[in-house]
Structure formats: structure tokens, C-alpha cells
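All protein chains of the complex are present and in place, except for one that has been dropped.
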Amino acid sequence: MSHSAHEDSGQSPFIAHHYDNARHQFEAGKLGIWLFLVTEILFFSGLFVAYIIYRYHHPEMFEYANRYLSVKAGAINTCVLIISSLTAAWAVRAAQLRQRKTLITCLAITVVCAFAFLGIKAKEYAHKFHMGTYWGEDFDPCETPDLTPIDCAERHEGHEAAAGKAEATAAADTTAKPGAEAAAGTGEAAATAKPGEVKLPDRVAAGVPPHTSYFFSLYFGMTGLHGIHVLIGAGVFIWLLIRAIKGHFSPDYFGPVEYAALYWHLVDIIWIFLFPLLYLI
Amino acid sequence: VVFIFVFGWQGYMHLKATPAHAHEIYVEAHQWKWGFRYENGYEDDVLHVPVNEPVRLVMKSSDVLHSFFVPAFRVKQDVIPGRYTDIWFEATEAGTYRLYCAEYCGTDHSQMKTFVKVHEAGGFEKYLDEGLAKMMNLPPVELGKLLYEKKGCKQCHSIDGSSGKGPTWKGIFGQTHTMTDGSQVLVDENYIRESILNSTAKVRSGFNPIMPVFQGKINDRGVQGLIAYIKSLK
Amino acid sequence: MSTFAPGPSFFRASHGLRSWLFTLDHKRIGLMYLCGIIIAFLLGGLFALGIRVELFFPGETIVGPDTYNRMFTLHGAIMVFLVIIPGLPAALGNFILPMQLGAPDVAFPRINLTSLYLWYIGAALLLVSLFSGNAVDTGWTFYTPYSLNSPASVIPVVAGVFILGFSSIFTGLNFITTVHKFRHPKMTWFKMPLNVWALYATAVIQVLATPVLGITLLLLLAERIMGIGIFDPTLGGDPVLFQHFFWFYSHPAVYIMILPAMGVISELVTTFSHKPIFGYRFIAYSSIGLALLSFLVWGHHMFVSGQSPLATMIFSALTFTVAIPSAIKVFNWVATLYKGAITFQTPMLYTLAFILLFTIGGLTGITLGALSVDVHLHDTYYVVAHFHYVMMGSGLIAFLAGLHYWWPKITGRMYHEKTGQICAILVFIGFNLTFLPQFVLGARGMARRYWDYDPRFETLHQLSTTGAVILGFSLLVGFINLVVSLKRGRKAPANPWGATTLEWEAPSPPPLYNFTAPPELPPIYDYTNLVYDPDEGGYIRRPAQATDTSAAGGEGPGSSPAGEPSRS
Partner (left out) sequence: MEAHPETNHGDDHGHGFAHVASVKSLILTWGTLMCLTGLTVYASTIHFGSNSMNLLVAMAIAIVKGTLVIVFFMHMRHEKPFHVIIIAAGILFAVLFVSIGLIDTGQYQDDVVWGSYDPGAQPTTSTTP
């Protein structure tokens, strides 16, 4: 937009023409961002509603399933986010006080933390996929939370591929069926295992409650959406970092830092709730 | 306004409070057909009820949402997959009334209609007993034909050789078909049984795996009847 | 009288395609919305005609059941998400709101432009399935599990609506901020035009409700693509939960449609009665009241869905409470009309139609809110008639009223008044002929979303179709009349109707940035000083009071001057 300065007032060049002054712009932006945060709260509320409703009706399943998750990874991620929240808040202060070095450092740390968070999350996801703890229909774990191996489709696939059977895929398909039936709680699950195979206890026998898949649907839904927000946040902070290096911010014009920080805190708060709900209890 | 609310609410509570001695009829809705099963086990695609006696419907859907709607009785209730919903009513006049599906359920939503037959006193029980007896004593081929019409096979399978949503039944017995995974399968008794009870296990190429699973909905005698019927279609 | 930004009108302020595509001017953005929305409306109307023609005879008239299902789904989705929700706020509101506040623009012009693009992207996604030969057939409500099983291309449509939701959120956010931060310095809350109040209340709903639509659709997408199982009964999900999610948004959404309509009507009623509005504060408060109450009644769409009796009862009771603020408005409008010096120009004819049709639509809504009645009427043509009375008969008619009212301001041209009046009357007749029979149909048990029907309903359906043709014809002529005025119309004066709100103080069409310094604030809804000037062809303000500082250049008191205005 208008990059030609308002020389007369000595204002920051980033005040759009239709604002009376810097303060006016800042306050409008602030109101805007708060409203946006409200929409974010309501956006996430849908997932929380789903979580609460299913948890309320099936507490035992949630209590069981959360043991699949790594508390350590969750806790580290919580700390990472809290650190980044601190630096984000500090960045605002630095911008307000024209402390350029501090500002750049704080923003940089925030970005690093954001990526650290995402990295840890990615590792967790990779592990989940490896274990077969997918969402919904595909949920087919190869272990209980106590690491007892259980019968799962992936094992079949591996086994059969080794045996060089021709209809490997077809067989995997049919063996996936009993898995689905186990989910139905009909009990007569993977008894159809091919002869000559090492008999592992199936999911029901190993005590995995029916519909543990549900927990993972919610887990992936909630953390996934949260992850996307972290990713967006990271992008915004990189942009701020570049602008900070260019020296755009001043006590007259630090709105973007403040808005981004507010957003970031909200993302942090959501994680503060997700962490105990999913990992701990 | 308060008055309207109270009025509406009372009417509603009346609808929800089922009398204790109501006849129970089990309703199953699927795309795009109604099925009714009576206390004695007889099944039909028309709803039969006695006059002046309360009837309670226990309803379930096997695919998407449907809604049981008889305008003449002012009753409506959605039918939901994975859950039972119920409703009751008492017909006060013998006769035949229209029954619709009021919740949008796909292509033939507007064709998902049938009738309610309200029997004179005594007629209801008699009809059920006779119906059951008839069904039990039918020779297999006849039974298969009946099921073909009443269980909804007719919607997808023709008996004249033309392909609909599913393959025709005419002359398939003994043929060899290619499945979507490329394998060849001979259409024999076993394959037909499997196709009926768990249709998606083997899907014939050129068709979509849309056929409902009939496991638990058609018993052994029924399956045999259907096999006999398919065999008979040369 | 007031201070306008110097320079040419906003049309001429800059040239070239780029100057439109990257404009930040709220008027240009509003205009681009308007074009898109009118095209969408004609398309939606075309589908409506398709529906009506198909229903002319039982059985197949022109298309088969699958095509029919796609037509009503697209008709519903286009009309709701593309036309009526953005119609009044984003198109007309965008144009008018800043001017009514005496502001140069909305608070966040760039976000405003983003909303516009989101609208076009969303619209494209929604319509793309039209050409894939596999258009959606789920109904505009996307109920699970059908929306999960349906072979149609549900995904792009749901994604499109999701994006449209964001467009709507951003508009709402922008408007709230604009109202808070860009009011004329002397304009206190209770000096704001009622249209602003209504848009403000609408924006509150947009911000609070639309995110829930977002998450609902996101979950639906996740369900369909990945099978996460929250709404899918075969995976243990709960389809009724989807309905809760959906209506938590969509009931408030119906007030997104009607509130700005009420705002427009509040303006028009007083302007054309040339009489101050009756019960200003009541109308203002009832807008906010409606906005808040609208969140408490969503369950009335689910009375027979398998919702629990307790929830059903609560929702029924709450549904009646929303009648109160609506009733307040209707009474105040009627009181304003009473003994007013009413002139029956085109916008006024639409306004009167609105009041009548909204009353009918609202009262039938109340009957639907009564539990035992709804059990019978739910998902019948009675409901179809109800919501067309409130959406087409009220929402869209108010849009037409507003369009005719502000047309001179927007384009600087007057349309042909007689043609406009005739069209307005024909629209009213055609509309009633279309939808009155549908109440009867519904009460007799004609279920909705039916491609086929029993022969006993035939006559009523044929009446309805005839009405739709009249309606479509008169609407088409109405639009042509407006388009023709662009070339042929007489130049519009600044204030053709004798209205008192700020936008009429600017020339028609207004210049870029509307006002340099805040213009003088005329007393709102005070018609005493407005006189008709035949030379001007419009109304001018009689300089009656000594305090009325004379023409141009009066510096706005209070606030510091803004930067140089016209530089772009």
C-alpha cells in the first residue's frame, strides 16, 4: 500500500491512509485480532464438543487409549510452546521499546520453537503410523500400549509377502475385514489367520477396548488442526522476522507483532488444553 | 405464544408416551425400501396394523437417514442408522393410507413409499398368521421370487438380461465372471451365497461395491430359495 | 453541505483492469460482490425454474430423479451460501456501511478484498461440480451419512462452502471493527442509522457462528476423505451430532440473512413515509436481541431427527422467544407507516411486500416451532413455503428494495420508475402464487425433495409453477430495467428520495474515499429540513438553522485530519 510517508506527522510509513493516526490503526487492528481469536475459539470448540461428548459416554476407552501416546513427547512439546509464547510476548515488548536486537532474537527463537514443535509432532505421527494406530477404519494397532504385540493387518502383509504368495493384496484385504469386525465387538475377530502363522492374540483378546480408533480420530483431528495453526503461525513469525530485520517496527508501529503474538498465545492455550486431555488422562 | 408452546408440547408428549400394550412392529429402512417385521416373524413391505389398537414401531436404518411419515396419522420420525428410534400411533379407521419417506435419502427418495393397511378388528392377526404360513410353506423357487421382490433385490438386479445397478440374474448360474481384482470366479451355489451374505467380498468387474450386506437379514432357507430362483432363470 | 473528497467518482478515480482487481475501495469491492451475487442469483433462479417445471406433472416431466436432486441441492446451496448470506452484508453493506458512518473506507480494506476473492474462489468450487457431470445431490444441509455415501462430488462443494464461510467471517470482523472505530466522531451509538445496527448485529452472528460451520465442514471433509468416523454410523459416529453442528451455525445463519434485510427495511420505511422512525431504540435493541437469541433455537430443525425429548422441549420453548424481537420490529414499522406521507416508489413497494411476506413467513415459522405441529409438517412443502417466505419473500425482496433504493447512489443513474413499480407488483403476485399453494401442499402431506408426487397434488403444483414463471419473468425485467438505466437513465441527484442518512450527503456516485474530513452529521431521521428541489430532481437540505454552517470545507470537529486523501 501507501509507502510514501506522511512526512508531516513523522508517523511510521505503515499507517494506511484511512486511519486518523497510528493509535487509531493499532486499536482497530487489535479489535480485529481479538474478534478473530473468538472465531478461532469457536472453530476449535467443535472438536472439543466432539471430544467431550464421546469421552463422557465412553470414558474407559479414552483412559485406555491415551496410554498409546508418549507423555514425554507431549510434555516436551508443551514446554517448547510455552517458551515460544514467552519469546512472542517478549518480542512485543521489544518492539514497543525499539529494542531491535531483542526483537529479532525473540522472533527467531519463536520460529525455531515452532519448528521444533512440528518436528516432534511429526515424529510422533510417524511412530503412530508405523504402529498402525490410525484413525477410524484403518485403526489396526500392532501392539498394546504395554508393547504386547498383537495381530494386525500389517503383519499379515509382511508375512505373506515373505511367503511370496501371489494374492498378497487380496489377502490383506480380506484380513482387514476381520479387523473391522473386531471393532464391531462381535468377538470372532482374526481367527481366520492363515495356517502356519504365529498366532498372536487379536485386538479384543489383548484387551484393546472396542472403538479405540475413535480416540485416534479425535487425536489426529485435534492435533492436526492445531498443527496447521502452528504452521501458519511459524509462517507469520518468519514474515515478522524479515520485517524486523528490515527495521520496520517502531513504538508507533508494532501492531503486527502484537497481533501475531496474540494469535500465538491462543494456539498455545489450545495446546495447554489438548495436552492433558489427550496425553494424560 | 406461551399458549402455542404448551399446546404443542402436550401434543408432543402424547406422541412420545407409548401405551404399555402396544403391538410392536420392527421397521427397517434402506435405500429405497421399507421393510416391516411383525411379532410373529412375518415380514412384508406393506405396513399392516389393526384398527383402534396402539402400535409401536421400532425403527432402524441400514444405510442413511430416512423418515417414517404417514400424513393421515400425523406421525413422523427419522430413522437413523446405528440406532433405534420409535414412534407409536393408533389408527382409528380401517383403510389404506399412504406412507412416505420424508428425509432425503438419495436418488429414489421420492419413490420410497408404500402403504399402511389398517385391518378391521381381528383381520390383522389373521392376516399375519396366514402370511407367515404361506411364506413358510412356499417351494424354494417361489420363495426366492418372493424375496427378490420384497427384499429389494429387484431394484438393482433384473431377470430379463439387462444390467441395472447390479448385474442381471438371467443365466448367470454356471458362468464364469471376472472380478475387479482380475480373478475369475465360477458362479455356483457357494459364490451366490457369499454374494448375498457378504457382497463386497468379491465384486464383479464393471460394477460398484454398493450392494448391501444381507448377513443376518436373510436366513438359510431364504438363501437357498434365492439360489434356486437364480438357477431357474435360464 | 458536506465535505466530499475532491476528485472524480470512484468509477473514474483510476482505470484499467488492475485498478479493479487490486482495489481497496469498499465501493468497488461492493460492486464486484454485487455482480457476482446477481449472476449467482440468476443461476440459482434458473435451477428453481427447473425444479418447478419438473414438478409440473407427476413423474418425469423434463429430468430424472438424479438430475432433480442435483438441481434442488445446487439451487439451495447457491441461494443460501452465494446469494442471500453475502447479498446484503457483503454487497450492499460494503457499499453503504462506511458511508453511513461517515468513514473513508472499512477498517481493513485488504481483508475486505480477501473476502471478495474468497467468495469467488468458493463460488467456483461450489459450481465446479456442475461441469464434472457429477454435481452434488445431498441437499444444502449435507446431512450425514448420505453426504458420506453419495457418489456425487461432495468434496469440492463442501470445500467451497468452507471457504465461503471464511469470506463471511472476515466481512463480519471487518464490519464490527469499522463500526467501533470509524464512526463519525459525533455519531454516538444511538445516532447510528438502523441499517448499521442491523449490519452490526449480523456481523456478531457471522463472527460467532460461522467458525462452527467451518469446523463442521472440515470434519465432514475429514470424514469423507479419511474416514475418521465422528459422524459416520458405520464407524460408530453419530449422525445426529452432525445435525447439531450444522444447525448451530445454520439457524443463526438465517438471521444473517434476515437481519440486514430488516435494517434496509427500517431505513426505507422511514424514508418513504417521510416521517421519523417509530421506536428507534427498540429496533436497535431487537437487532442485537435477535442476534443473541438466534443461538439458542437451533434444535427446532431437529424435532423428529431423533433428538431427545428434553432437548426438543427446550428448543421449542426458546423458539418462541425469537418471535418477540421480530414482532417488535414489525410493530414499529407499521407504526412508522401510520399517518406517514407515504410515496409509493419502487423501493417502497418492495418494502411493503417485505412487511407482509415476512409476517406470513414468520407466523408460519411459529407454527413450525410448535412441537406436535412440526412433527407433521417437518420436511414437507409447508417448510419449503415457510423458508421461501422468509428468504425469498423477505430477504431477497429486501435486497431488491435496497438495490433499487441505492442504485442511484451506486451508479449515479435513475432507473425507469414505472417499469420498476410494475415489476415490484408482479414480483409480489408471482411470489404469492408460487408459494401460497405450497403451504396447502405441505399440510396435505407433500414431502419435500420429492421428484415425483401423487396425482392428487397436481393442480397445486401447477399453480405454483405458473407463479414461478411470472416471478422469474418480472425479476428478469426488473434487472433489465436496472441495467438499461446505466445507459439510458437520467442522472441521479445526490438525494433522490429525501433520506437523512449520511450516504445521501455525498454526490451520486460518490468519489473515492467518500469524505475527506468527517462531514457534518445531519440529525438522523429528521425530515423537517429536507425539501424537494425540482431543478436538482432530488431533495436538498434547507439551511434552516443558524448553526448549520454553510457549504463545503467545514472541518470535521474533534479528530485530527487524515492524510492526503486522493492518491492511489
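Worth a mention:
When the chains are written out, they are named A, B and C in that same order, and each has its own residue count from 1.
As a convention for this text, contacts are C-beta pairs under 8 Å (C-beta built on N, C-alpha and C of every residue); 3 or more make two chains touch, one makes a residue touch a chain.
Given the structure is predicted, the values throughout are model-derived calculations rather than measurements.
The chain not shown here is touched by just one of A:Tyr19, A:Trp90, A:Phe117 or A:Phe215, and that residue is A:Trp90.
Contact with the chain not shown here comes from a single listed residue; of C:Pro156, C:Pro309 or C:Pro507, that residue is C:Pro309. Mapped onto chain A, the footprint of the missing chain covers residues 22-23, 26-27, 30-31, 34-35, 37-39, 41-42, 45-46, 48-49, 52-53, 56-59, 63, 71, 75, 78-79, 82-83, 85-86, 88-90, 92-93, 96-97, 180, 183-186, 210-211, 251-252, 254, 258, 261-262, 265-266, 268-269, 272-273, 275-277, 280-281. Considering the complete assembly, chain C touches the hidden chain via residues 180, 208, 212, 233-236, 238, 240-241, 244, 248, 295-296, 299, 306-311, 314.
By definition in this document, only the chains that are shown with their structure count from here on.
Taking the mean of the C-alpha atoms as each chain's centre, chain B and chain C sit 44 Å apart. With centres defined as mean CA coordinates, chain C is found 37 Å away from chain A.
For chain B, no residue reaches two or more other chains under the stated contact definition. Each of the following residues of chain C touches two or more other chains: 236, 238. Across the complex, chain A is touched by residues 24, 103-105, 107-111, 169, 172-174, 176-177, 180-182, 207-212, 214-216, 218-219, 222, 226-230, 232, 235-236, 238, 241, 245, 513, 559-560, 562-565, 567 of chain C. In the complex of the two chains, the chain A residues touching chain C come out as 1-2, 4, 6, 9, 15-21, 24, 27-29, 31-32, 35-36, 38-47, 49-50, 53, 135-138, 183, 211, 213-214, 217-218, 220-221, 225.
Chain B makes touch with chain C in their complex at residues 1-2, 4-5, 7-16, 63-65, 67, 69, 71-72, 74-78, 80-83, 85, 98, 100-111, 208.
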